[in-house]
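Omission of a single protein chain aside, the complex is shown with its protein chains in their original locations.
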Amino acid sequence: MPDAATHDQATPEVVARIRESFGRQGLMRLLGAELVQVAAGRVGISLARRPEVSQQHGYVHAGATSAIADSAGGYAALTMLPDTAEVLTVEYKLNLLAPAAGDRLEATGVVVRSGRTLSVCQLEVHAVTAAARKLVAVGQQTVIGVPRES
Amino acid sequence: MPDAATHDQATPEVVARIRESFGRQGLMRLLGAELVQVAAGRVGISLARRPEVSQQHGYVHAGATSAIADSAGGYAALTMLPDTAEVLTVEYKLNLLAPAAGDRLEATGVVVRSGRTLSVCQLEVHAVTAAARKLVAVGQQTVIGVPRES
Amino acid sequence: MPDAATHDQATPEVVARIRESFGRQGLMRLLGAELVQVAAGRVGISLARRPEVSQQHGYVHAGATSAIADSAGGYAALTMLPDTAEVLTVEYKLNLLAPAAGDRLEATGVVVRSGRTLSVCQLEVHAVTAAARKLVAVGQQTVIGVPRES
Partner (left out) sequence: MPDAATHDQATPEVVARIRESFGRQGLMRLLGAELVQVAAGRVGISLARRPEVSQQHGYVHAGATSAIADSAGGYAALTMLPDTAEVLTVEYKLNLLAPAAGDRLEATGVVVRSGRTLSVCQLEVHAVTAAARKLVAVGQQTVIGVPRES
């Protein structure tokens, strides 16, 4: 996955558009997820670990991990499209590599191919503490650009 | 996906074990998900559609859809394992076929192959109203059985 | 996966179009694969097991298994589209459940959702002998319909 440094800044318009859309996702609010990075072709979302987003052993549930990874990828794809477009997830696949421990998760979506119709993103989720950053999930996602409903 | 009618009943011990584990999943409680079927090799989970589990257009967020599909598959695999085991999701892939509308979603996990180490499940999610039942997502999942932490 | 009996016959035009396309796939000829079923939304391809398509233990190589599964799904999707269209595989995922032994493999692709742009198929591969038929791989595939190049 390309390093953050290789991604250009997104324009203020793109950042505003994505912040506004993110704000309307009830699930992100329910989970307590935060949008922490919006660059051209790269978006990051953070989620604090707490009992409400856990599975039966106290780690973050794969469903919550997926939710932030999927949103990060979808918004990463959206940064590359004209502002008349929005995106829908066609499909994704996620490998869970290690328990989602840490103080919080950071999901990153990076565009691998941006097309007129379909875009493909790579997804990574790290578990983060003050001392360490561990890769806990990797994924691959296909999204489709569609005309924006106003 | 095999029909519900082809699945044997789970024993009361298996049902109790899965209900207890489900009850400890903070995310399922946060989402408002309910365990609606536990058969041998087949588990169903239901989720009412409401703003808190939505994406930006009011449909159920792919992350919430994934969460119930992943849990349904994991528990379906668990029904086939000895009671000293538990399961972890290795990976899954989900295709989103249509907007997750309806009054509620029903996710079903069905075991395709149950092995000593790895099991494979097929996942389906339907959007349900009083009048109709529409397939909105299909997936495929790999889970690993591990010794149960007490 | 829906039973064969639930699929309508394809029209002679559709069968002819798919036979002709299959005949131009050099890889299918190299592998020795045969088109054995073309129904509406369902296509079957057979591959005899022989050393040339093996991995290091003599079972059919996952790559050959994938090749016939991917082609079966793509052609299944094509049966549902107008004759001005052709299909490209967007992505697929395959779980290998058991060694691909037997005398031959039979791959089946079945359309789960046929859309104007994207279609989704389920894939199954069985290892077949005179006495038995064993499921050795299951998959899920996304294909895109595009205007046919003449």
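In order of appearance the chains are A, B and C, and numbering begins at 1 in each one.
Rule of thumb we're sticking to: contacts are C-beta pairs under 8 Å (C-beta built on N, C-alpha and C of every residue); 3 or more make two chains touch, one makes a residue touch a chain.
Every value quoted in this text rests on a predicted model; they were computed, and no experiment measured them.
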item: Of A:15, A:48, A:101 or A:138, the residue in touch with the unshown chain; value: A:138
item: Contact residue for the chain not shown (choose from C:53, C:77, C:110 or C:123); value: C:53
item: Chain not shown, touching residues in subunit C; value: 21-22, 24-31, 50-57, 61-64, 66-68, 70-71, 88-96, 149
item: For subunit A, the residues touching the chain missing from this view; value: 1, 93, 95, 97-98, 112-113, 120, 122, 135, 138-140, 142
item: Residue numbers in subunit B that touch the chain omitted from display; value: 90-91, 93, 117-118, 120, 140, 142, 144
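The rule is short, and it goes like this: only the chains that are shown with their structure count from here on.
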item: From subunit C, the most remote chain by mean C-alpha position; value: A
item: Centre distance in Å when subunit B and subunit C are each reduced to the mean of their C-alpha atoms; value: 28
item: Between subunit A and subunit B, centroid-to-centroid distance (C-alpha), Å; value: 23
item: Between subunit C and subunit A, distance of the C-alpha-averaged centres to the nearest whole Å; value: 33
item: Touching two or more other chains - residue numbers and ranges from subunit C; value: 93, 120, 140, 142
